[in-house]
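Only a single protein chain was left out; the remaining protein chains are all shown in position.
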Amino acid sequence: MDLILVNLIDGLVTGLLLFMLSAGLTLIFSMMGVLNFAHASFYMLGAYFAYQVSLFLGFWMGLLVAPVIVGILGAGVERYGLRRVHQYGHVPELIFTFGLALLIEEVVQFIWGKDQMPYAVPEILQFTAFSIAGNSIPAYKIFMIFISVAIFITLLYVLTRTRVGMIIQAALSYPRTVEALGHNVPLVFMGVFGVGTALAGVAGVIAGPVLATFPGMAVVLGSIVFVTIVIGGLGSLWGALVASLLIGWITTFAKSYNVRMEDILTGLGVQKPVDMSESLIRDLWTITSPQIADILPYLLMVLILVFRPYGLFGKRDA
Amino acid sequence: MTATSAPRPPALEISGLQKSFGKAQIIRGVDLSIGAGERHAIIGPNGAGKSTLFNLITGRFPPSAGAVRLHGQEINGRAPFQINRMGLSRSFQITNIFPRMTVFENVRCSLLWSQGYRYSFWNMVNRSRDLTAGADEILEQINLTARRDLPAGVLSYAEQRALEIGITIAGGANVIMLDEPTAGMSHSETDYIVDLIRKVTENKTLIMVEHDMGVVFGLADRISVLVYGEIIATGHPEEVRSNPKVQEAYLGAALEAEH
Partner (left out) sequence: MTTQSLTRPPLVTLSGALPWVIATLFLLAMPQIFTSNSALTIMNQMAITIVFALAYNMLLGQGGMLSFGHAVYMGMGGFMCVHVMNYVEDYSLPIPLPVLPVFGGLFGMGVALIVGSFSTRKAGTVFAMISLGVGELIAACSVIVVAFFGGEEGVSGDRTYGLPVFGTEFLHQIEIYYLTVFWLVLSALLMYLFSRTPIGRMANAVRDNPERAEFLGYSARWVRFYSFVASGFFAGIAGGLFAINYEILTEENLNLATSGSILLVTFLGGVGFFFGPIIGAIVFTLLQTVLSLQTEIWQLYLGILFLATVMYFPGGLAGVLMMHALPIRLGKAGLLVVPYLRTLLPAALCILGLAGALEILFHIRHAALGDSEMTLFWVTFDSHAPLPLIAAIVAVAVGFWLARRSAPELAEAWHKANTPDGGAA
């Protein structure tokens, strides 16, 4: 029971972190119909910028400044890159963002090198918040949950309760009409792209100290973020939330409970062969859940796409 | 020609067809029977559901209720490509061609299935005499031989409309549906397209949606008037013209203007 609680918290942290990325990605998608392959790269930039700022001004300034820089960069990418490629169609757009992801990784290596940065949790948060049956929960995790939830609520508020949010929502479905009403839709697009990437930047700032700040961090998370919004349904904010949490919990639980395929198969009444050294499916018997924890999201995505191509909450398919 | 003495089922028969999008009912129970070889026009004010009716017949959307029969065979719920293979072909209101391919290739692609090439990967398309000759014949019919090797995207609007019709008839379908073939054309262009339609749909069943009353009355054997998702009148041009319901609902003003 206690272990379940600890895992719930861990999964929540992972899930909310994923959500900060997938929320921006899914917003950008529903607005412009383009999946930003470089989204996780902005997350990485967030971590690196925050690290650089924290060297001079401390962690908190980093948390404040880095996402803003990332957002401005993102808006610039939309304005001078994507908008240009847009005329060629969606596939070139996707290829563009793919190339951008490669380039950002190279630029990061150019500036900061290949090694991990000593970006650490600020001292003020280096204590144990509370313990559950001997498992200590660090305060930083609680801080991460707090930040993510605060951002989600702000986002929800802005989208549903403010004028800007109304315009964005309208521009999602009827860009032409909104433009005809005198709103600057390209500017709205640029803004959404900027805010979406800034959100990824925030995620990078707070994840950098715990998940390590290194040039591969975008690749590690990149595909998973994609998987998340595909599972949730392209363009659905609620879908992104549910899918993020789902993936967070599934991977956390799979890692902490050592479920062996052998037990499942024997439980199903399958007889274990005596000599398996030559059997092609010998690996099936030795699989354990921590081993496959990281591929479960992909498995889930393929299943979802086969049986429910619109994702959990998706309305339209692109 | 295949002359059979037994009574043939109508080329297209629609019964009780309905379609709703959400709560809005766009087609409210349409019944229509179109005989083989007939030229039938569907007219009606904007938003009457003409294009939706076309889309229901051709399998673009599934109907909410009712049935569509092509030569007596039920086709509703089938995919567009299945319906096409049963001998029904359509054009689009907004020009819908393959802009990056040449004019010739556009037509050749529309010949492939009907000439039995299916998904074959062992034939070379340019080695088939029938394909090349067939496509050139169609080009001759739609007067685009001079444009044969240009990318379709660079043709003029009227030429693209002609190509659209060429693609539609190339497969040899015996039921042809044209969605506003003369939309956006000048007078002379319209005359040209009308002649073209008359020529290429000879001995075929033609169903068209059209706004230009001159075209409709010049071409159609029978006319159906669709208003708010219902057919309020069907009949020969003169019957429809004199039908008080039609005059009241829609035609009056338009006819005054035309004649």
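Per-chain residue numbering starts at 1, and chain names A and B are given in the order in which the chains are listed.
By definition in this document, contacts are C-beta pairs under 8 Å (C-beta built on N, C-alpha and C of every residue); 3 or more make two chains touch, one makes a residue touch a chain.
Please read all numbers here as calculations on a predicted model, not as lab measurements.
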Sole contact to the chain not displayed, among A:M166, A:V219 or A:I264: A:V219
Sole residue of B:P10, B:G44, B:P63 or B:G134 that reaches the chain not shown, by the stated touch rule: B:G134
Residue in contact with the excluded chain [from B:T52, B:S89 or B:S224]: B:S89
Among B:F61, B:Y117 or B:Y192, the residue in touch with the chain that has been omitted: B:Y117
Sites on chain A contacted by the missing partner chain, in the whole complex: 33, 35, 81, 84-85, 88, 90-92, 94-96, 98-100, 102-103, 105-107, 109-111, 113, 219, 223, 226-227, 230, 234, 279-283, 287, 291-292, 294-295, 298-299, 301-302, 305-306, 309, 317-318
Where the missing chain touches chain B, by residue: 58, 79-81, 84-85, 89-90, 92, 96-101, 105, 108-110, 112-114, 117-127, 129-130, 132-134, 137, 167, 171
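We adopt the following convention: only the chains that are shown with their structure count from here on.
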Euclidean distance of C-alpha centroids - chain A vs chain B, Å: 49
